[in-house]
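A single protein chain has been omitted; all remaining protein chains appear in their positions.
A and B label the chains in the order they appear, each numbered from 1.
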Amino acid sequence: MSTLLHAQGISKSFGGLKALQNCSLTVEKGKVNGLIGPNGSGKTTLFNVITGYVTPDEGSVTFEGADITGARPDKVFALGIGRTFQLTRIFARISVLENMLIATQHNESWVKGLIRSKSTKSEVDNAMALLDFVGITRLANLQAGALSYGQRKLLELAYVLVSDPDVILLDEPAGGVNLTLINNIAEKIRLLNQQGKTFLIVEHNMEFVMGVCDQVTVMHQGSSLTSGTPSEVRQDPRVLDAYLGGGDDDDDDDLREAVANV
Amino acid sequence: MNATALLSAAKDGILTGAVYALMATGLTLIFGVMDIINLAQGTFVVLAAYLSYALQVHWHIDLFVGLLITTPAMFIIGVVIERVFIARLKGPDRTGMSILVTYAVWLLIEGTLDLVFSSNDVQLQGWYVPKSFTVGAIHFGYIYVAGFILAALLLGALYFMLYRTRFGVSVRASLADQTSAALVGIDVKRVSTITFGLGAAVTAAGGMIYGATNAFNASSSYDLISRLLTIIVLGGMGSLGGALLAGILMVFVGDIVGVIWSPVWSTTAYFVVLVLVLLWRPQGLFGKTQARVA
Partner (left out) sequence: MTLVKKNLGWVVFFAALALFPLVVTNPFYTSIGVYSLLFMAAATSWNMFSGYSGYIALGSAVFFGVGAYTEALLSIHWHVPANGDLFWLVPLGGVIATLFAVPIGWISLRVRRHTFVVITIAVFFIFQLSAINFSFTGGSSGLALPFITWTATDFNNPFYYAGLILVIFITLVSAFVRRSRFGLQLLAIRDDEDRAMGLGVKVTAIKITGFTMSAFAIGCAGAIYAMFQGQIYPQFVFDPTFDVSVALMVFLGGIGTLAGPLLGGLVLESAQQYLTATYSNNSLYLLLFGALFLIVIMFMPQGVVPFVRDKFTKRGELERAAVAANDVSSPSGMTSGTPTEVTA
């Protein structure tokens, strides 16, 4: 068992708000790692720090032993860290297939992009295979903006896979979609994990987390509270406290219920 | 350069800069609240100046008294333009489209003014326009001082409204985040319309002072809008305090360069200052840094 991605002592403030305080996280290679915590506990900020969208005030991020703290998002991506966003972000005014082609150039010089065509046959084949994997092949030539929310989630997952990243960070993959699609996404994650992909998943849906993850880290008020296997975390009294004592967001009621029921 | 020239430049910066700041505040409010870049703001100023001119020439109404008519008139013009054209813009290209729509509005207003008033230069008149008094070695034109007082009063009123009234709370909430403002029950559409109206209304006073201190015609709007845009970018788009400081800075820098070098380079100077400041602070002097994940 080895550590693939490691965040150590990360702190980040926005104005007066301390989003992260001395937060640490370890992502084990080949595992599905979960990241849970009440709303506002800093999960998405941690994602942004890892993927280069936010530069931390303190702390370091290492990937396969190399320091990547503060590297730009395109660099982080090229190293093999792919991510999706909480509210899906697809390229709305180009086709689904073109969406898939954007990530294919991460390891080639941008200058070459000036003279080469936007795709080779093998890139298109690969893109179509991945669209087939998530089940939206027949939408390939449609404008991506025409997709439904669930289809966008699948597309976002698929285009991140294009570059064959070592680790995939998913921000609420089960958020806002129906049960059938949740199960579908869980199944894809398991399949990809069997092929050796590592995952880090932020999710509010406890059933989903408990069902998919091998290892779960709990965040609370910008710090990592505890981590362990789903069953260990479930029995940790501090976790329940964190949720019960958390903010007054509507979501938290569901979470409390979810944690209590699992 | 001697101390008098420096003081004189500082005086011009503060007196004239405040008037530009007033006109630019309208522009920056509109951008901050609505994400609309109103290219027509310059032509609003010229339109307001011509309204004062018409009142003066045809009904012999004093420039300052005329403001009681031109200010509400400009407010209504702004509201109508917002309702008819701007409010219809939707989607991801909204800001880009707003530039072109307001440019089209600009062309319509400029074309109309050109037809009605011809393209000859005019200047607003009043017994106080050519008069000045002297303190030490520095001359103060009556109209410039009056313009400063007017701008200060109106900016003060604007700030009071923004920070002390319920409507102001709504505007500031919309400045911070439109979506959240809508979520807490603020009628963003109404706030937008009124903001656009206010942005146009401040050009009444601005245009009157501009018209009394400069000879102008319908195409003066090019010069005006370039200055106003420079001010709001320099100050930081959406920042009210930034607009005030940048307005003063712009005139000050122009005057200093005019004194130590040559007046022909005054205008170039503040554009160069703008570029230099943006190299150092891309978000402008008082602009908020933008998180990459918006």
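Here is the rule we use: contacts are C-beta pairs under 8 Å (C-beta built on N, C-alpha and C of every residue); 3 or more make two chains touch, one makes a residue touch a chain.
The structure presented is a predicted model; accordingly, all values stated were derived computationally and were not measured.
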Handout entry: Selected residue (touches chain absent from view) among B:72, B:130, B:156 or B:282
Key = B:282
Problem - Residue among A:167, A:181, A:219 or A:233 that touches the chain left out of view - result: A:181
Problem - Chain not shown: contacting residue from B:64, B:103 or B:159 - result: B:103
Problem - Which residue of A:3, A:55 or A:148 touches the chain not shown here - result: A:148
Handout entry: subunit B residues that touch the omitted chain in the full complex
Key = 31, 35, 37, 85, 88, 91-93, 95-97, 99-101, 103-108, 110-112, 114-115, 218, 222, 226, 229-230, 232-233, 237, 264-265, 267-268, 271-272, 274-275, 278-279, 282-284, 290, 292-294
Practice task
By the contact definition given up top, give the residues of subunit A that touch the hidden chain.
Solution key: 51-53, 72-74, 76-78, 83, 85, 87-94, 98, 101-103, 105-107, 110, 112-119, 132-139, 142-143, 146-152, 154, 159-160, 163, 176-178, 180-181, 183-184, 187
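Heads up, the rule we're going with is that only the chains that are shown with their structure count from here on.
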Handout entry: Inter-chain centre distance, subunit A versus subunit B - centres from mean C-alpha coordinates, in Å
Key = 46
